[in-house]
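Here the complex is missing a single protein chain, while all its other protein chains stay put.
Labels A, B and C are assigned to the chains in the order they are written; within every chain, residues are numbered from 1.
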Amino acid sequence: MAKKIRLGILGGGGDSLIGVLHRVASFINDNYEIVGGVFNPIWDENIGFAEEIGLPTSRIYIDFDTLVDEELKLPENERMQVISILTPNFLHFPMAKKLIDSGFHVICEKPMTTTYDEAKILQASLEKSQTVFALTHTYTGYPMVRQMREMIREGVLGKIHKVDAQYYQGWINTLIHDLEKRKTTWRLNPEKSGASCCVGDIGVHAFNLIEFTTGLEVKSVLADFNYLYADNKMDIDATMLVRFSENTKGVVRSSQIATGEENALSIAVYGEKGGIRWEQENPNYLYILSDDKPLQVYKPGHAYNSPLSLDGTKLPPGHPEGIFDSMANIYKGVAKAVRGEEYNSGEFPTMNDGVRGMDFIEKTIESNSKGNVWVEMEN
Amino acid sequence: MAKKIRLGILGGGGDSLIGVLHRVASFINDNYEIVGGVFNPIWDENIGFAEEIGLPTSRIYIDFDTLVDEELKLPENERMQVISILTPNFLHFPMAKKLIDSGFHVICEKPMTTTYDEAKILQASLEKSQTVFALTHTYTGYPMVRQMREMIREGVLGKIHKVDAQYYQGWINTLIHDLEKRKTTWRLNPEKSGASCCVGDIGVHAFNLIEFTTGLEVKSVLADFNYLYADNKMDIDATMLVRFSENTKGVVRSSQIATGEENALSIAVYGEKGGIRWEQENPNYLYILSDDKPLQVYKPGHAYNSPLSLDGTKLPPGHPEGIFDSMANIYKGVAKAVRGEEYNSGEFPTMNDGVRGMDFIEKTIESNSKGNVWVEMEN
Amino acid sequence: MAKKIRLGILGGGGDSLIGVLHRVASFINDNYEIVGGVFNPIWDENIGFAEEIGLPTSRIYIDFDTLVDEELKLPENERMQVISILTPNFLHFPMAKKLIDSGFHVICEKPMTTTYDEAKILQASLEKSQTVFALTHTYTGYPMVRQMREMIREGVLGKIHKVDAQYYQGWINTLIHDLEKRKTTWRLNPEKSGASCCVGDIGVHAFNLIEFTTGLEVKSVLADFNYLYADNKMDIDATMLVRFSENTKGVVRSSQIATGEENALSIAVYGEKGGIRWEQENPNYLYILSDDKPLQVYKPGHAYNSPLSLDGTKLPPGHPEGIFDSMANIYKGVAKAVRGEEYNSGEFPTMNDGVRGMDFIEKTIESNSKGNVWVEMEN
Partner (left out) sequence: MAKKIRLGILGGGGDSLIGVLHRVASFINDNYEIVGGVFNPIWDENIGFAEEIGLPTSRIYIDFDTLVDEELKLPENERMQVISILTPNFLHFPMAKKLIDSGFHVICEKPMTTTYDEAKILQASLEKSQTVFALTHTYTGYPMVRQMREMIREGVLGKIHKVDAQYYQGWINTLIHDLEKRKTTWRLNPEKSGASCCVGDIGVHAFNLIEFTTGLEVKSVLADFNYLYADNKMDIDATMLVRFSENTKGVVRSSQIATGEENALSIAVYGEKGGIRWEQENPNYLYILSDDKPLQVYKPGHAYNSPLSLDGTKLPPGHPEGIFDSMANIYKGVAKAVRGEEYNSGEFPTMNDGVRGMDFIEKTIESNSKGNVWVEMEN
């Protein structure tokens, strides 16, 4: 029998989309109870939002440091167990570090930090601690992404020869052509958003999806960015050649000026024995290709799926679950880890995913700035 | 500022799928707090389940009548406001009736009752009360179903000439050919499941989807059932010709022996100015057809959608929401009604939908048993 | 080594679409040489068209009877071997009869005749002759329709329980609402088009597709027509309940007022062991469904297909072939039959398909006019 895990939330107040996503995800499998947090640096909005969503206000704190201080004063069986970090990007690192060092479990939004160095520091902290750390590469929670991972592990593709991942959106097209909007959009401001826009925001998801599903590691990268306007220094389109080993290569394509595309993340992996394709916008279909057999389409909830995949489906086949359910699966995995239950390493992305991602972002920037040359990733 | 609505739940304990669906739906928009209920007639399972999902156990009651008695003793500002009925079908009517008569708001699973007569009685009760009543034809909560309804209301199709709705599943194929399974499956037992299996369980969803989206009313029906085995009294496949008016006709196709189909509910409506198609298994696409223009594909979350549709989407385009989100939209609509806020009549199915549905079920049975003749529906 | 078969063509001149379709189909597999015909009753247009398409004009005849007379005077090794009938519907029967009686092989457009009685007469003629007769239910020539037929024959579905075929078009919507157009459209004139518009033109294709792919025979039918306007005597929308045996039932849906639909012919067949679906507008995909295995998608040209299917594909997988290729497959089958080579009974529709189709049309009219009652088909 499982008592609910006490969850605190940092950020995600008001109309925040990421706030809704995490809150709902925490509810979905009856594992968590939100006991407090800091939704907003402005007190009135902070407390107002807590009331609006019907939370008791006793553990809504004035700021992050107060939250840590006050929670640590509480007995362990009342104290927040897991804290979700949904604040602006530059705050992820200091908050995560302090929380880990203070013994809280952490669910952290992406990007984990703003630099690779910070990521390494965070990793070192985690290694000295006993806490659970999850990075919300949300897309890894989809049942068919999990199925893809398990099938590749089982050897369905044999040796992998080629990987192609895409993450195309079009929303920056609606503002990039206007000088004023270019200047004022926070995503295009390196101080607020980090050194990369397109790779940092979405390209890294595609990168992570590759490593998550294939178990391969990118060894080197060659990146080509597009900026469209000379006064905008942030990549809004980026194509990356990647290499895994001598004869295993790939391409990661990301864009925020793919006009009319919504959230077109997809992946295709080809190996000696077959191919697999998946698309985020139709997440409940997994395509298995072969040289000589009919195309197979796997769908969630069927007994033919792996335990890891089935663990992420709540209803019978044909009842579409979506991105809230995907994020909920990550929260579910974290709940198991926090409770010391057994879980599969694919149930949530980890610190290592965060470190790899930050390395990838920095290496693509380096490659592009040096004139599209190959840059080795750290190992 | 909105305090959470106090929700009680009847049934839906243990591994109940419908239980998960309602619980999650109640959480999704931060409107409800589950304060108690009766999850199971067996006390240990009832209380055990409440503990398992982390609920306080003080308002977990031994049975339905006790729940009503005890809650009515509580001051109004502590009493359960909305009660969701997820019990076996034959209990829907007596529970709903008593709750309505006692002044509780009700969210009732489908089928609303086991007979049309019961439905009329319930309707009469509701008319004398001040309570909100919602029937969970879950599929009406999808943003693109809502968009379909609004576009038809706006006249996008002009006068409607033809309606075609389908609800195909294959699960009964896995048991119908085994005599023992035929005898022991509750869905095939009229005493437990009601007088109809296929129409009662799924055909009525297709029927409701037609009336919900088009605003038309079926006037008469001619039904042809299939049973496969002489010892099986319950329809497991049913095709219905339907008429709306002199020159507006349609067909409702339902089957539980469409082997390999999962949950293939779909609808197509054709009128003088255009056509519209929607499919439940890919719920985030709405197809608008015309004589002379390119096919248009509407997707959720875009500003071009109606307010009713947009009200049902939480994230930007390209982030797939699914059936939990659809049910959550119904709960959201009920919350508005309970709070006395303005809402659109399409936000949740009503008593009238339940009465219409029970009439449809009984008339299809009558038509089939009389040799596939036309039977008029009540008006 | 195969000398080209001498082909004559009746009708199909000018901008005739059916003319292009047959001409191209005859060319595609290098089997036929068009040696003459009567393209048009008006001599100038007849001879002009022959010149336009680069035919020698020596065997362009002034009318059908002259063609027969003159060709019969030629030595057998010069005489037309196969004659394709593409004339208006009411001419199909007299032409086919005379050609069969005169010893020509015949490829006849659909509908084969205007009445069932004519069809029986034609059948009797054929039985006394040595000629090959093919009816161009074009859709049976698609490789994946052929594959469907073969898989069902092999028992992939086990006993069939349910059949659902659809043929939806929208083109009549563009004229039916205008009184003048209703009066002047030849399809809506029984004298020119036969007693049925929707069933005769397209419903019968869906019916044929069922019998062709399943090997089942419809035993009885209950039809419901729509006319939209009281002054219109021709069905423009028709839904048919069909029965094959005690426990095998189906539905045939056809419409010409499904606004915005182009040529939406599709079929789904469900049996004890699985289901199969196919759609004409995406003809190179065949969907195999099962209770417990992933959906399989068969595509043309792969070695896993049946010989009958592979015989209908010219290029490797992924090179889409279309409706011209489908018709060409029928012509290819006829060529084999004419040359006395072995062929599969699925290579072209036969006299029996024509007789069955005319019976179906007449029985649906009878059912509808008697108030939607069951009518037995001839056996």
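Convention: a residue touches a chain if its C-beta (ideal position, glycine included) is under 8 Å from a C-beta of that chain, and two chains touch if they have at least 3 such contacts.
Just so it is clear, the model here is predicted, and its values are computed rather than measured.
Of the listed residues C:71, C:235 or C:325, the one in contact with the hidden chain in the full complex is C:325.
Check C:217, C:262 or C:292 against the missing chain and you find that the one touching it is C:262.
Note on the undisplayed chain: of the listed residues A:67, A:144, A:258 or A:323, the one touching it is A:258. Within the complete assembly, residues 1-4, 17, 20-21, 23-24, 27-28, 30-31, 33, 48, 51-54, 169, 171, 261-264, 280-284, 299, 314-325 of chain C touch the chain that is not shown. On the side of chain B, touch with the chain left out of the figure occurs at residues 288, 292-299, 302-304. The set of chain A residues touching the chain not shown comprises 157, 161-162, 164, 168, 170-171, 173-174, 177, 222, 224, 226-229, 237, 239, 241, 247, 249, 251, 253, 255, 257-261, 268, 270-275, 288-292, 295, 371-372, 374.
One rule holds for everything that comes next: only the chains that are shown with their structure count from here on.
Of all the chains, the one whose CA centre sits at the greatest distance from that of chain B is C. Look at where the CA atoms of chain B average out and do the same for chain C: the two points lie 43 Å apart.
Centroid to centroid, with C-alpha atoms defining each point, chain A and chain C lie 55 Å apart. If you average the CA atoms of chain A and of chain B, the two centres end up 35 Å from each other. Counting partner chains per residue, chain B has residues 171, 261 touching two or more of them.
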